[in-house]
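The structure's right below; bear with me while I get my questions together.
Missing here is one protein chain; the remaining ones are kept as they sit in the complex.
Showing chain A:
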């Protein structure tokens, strides 16, 4: 039964967009909340169902071109996510889900497809697929350690004045202009899989703190071991 105090996590369209292990973002958030005594309730919203407006934290992941187009159509028609974000909810949008949040993105043949206009970005199909480890320094205002993750996409994303770059790319392609991802208010978009929040627990905590306020520190040694190994594997000495 829903309880008033639980953190409500909404995973949008896992039936369409969950191809790249982004379920891990949900699992990491649940785990890190519970370790601090915060109950969580997670709703998996299939694409035939309405997106609830009462969630605290929304997640959407990556996927193939066709499901991406279907997801954009349904989210636009549904309107639930728009209303939730307008009401102050937190959103992490990854890869195909990130592109959908903008005004347009590239379809199966590179044709422009309408996004849902939640973020002031537009994406198109780039010249080559960006596949590999990515490292980026996060915008200083967010006070987060280096981002690490794995990107796998063909998109180039242009940021408008309504958003700020999430990070500056050191290794990898990201948005295609030297930056990776974007954010505005409590909405974060990124190309990173890995999954993003497993590789970057501080980003997970930032999203949680936007919902639940200050958080007690956790033993992050497992996360840190993985982060250091991945960073060492791709950063020059």
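Throughout what follows, a contact is a pair of C-beta atoms (placed from the backbone, for glycine too) under 8 Å apart; a residue touches a chain by one contact, two chains touch by 3 or more; residues count from 1.
We take it that contacts and distances are computed from a predicted model.
Engineer: According to its UniProt record, what is the protein name of the omitted chain, chosen from "Heme exporter protein C", "Hydrogenase", "Methyl-galactoside transport system permease protein" or "Lipid II isoglutaminyl synthase (glutamine-hydrolyzing) subunit MurT"?
Structural biologist: Missing chain, per its UniProt entry: "Lipid II isoglutaminyl synthase (glutamine-hydrolyzing) subunit MurT".
Engineer: In the whole complex, not just what's shown, which of A:10, A:28 or A:113 touches the removed chain?
Structural biologist: Touching the chain that is not displayed is residue A:28.
Engineer: Who touches the missing chain here, A:88, A:132 or A:185?
Structural biologist: That would be A:132, which touches the missing chain.
Engineer: Which parts of chain A are in contact with the chain that was left out?
Structural biologist: So the residues of chain A touching the unseen chain are 14-16, 18-24, 27-28, 31, 46-48, 64-67, 70, 131-132, 150, 152, 193-195, 198, 222-223, 225-226, 229.
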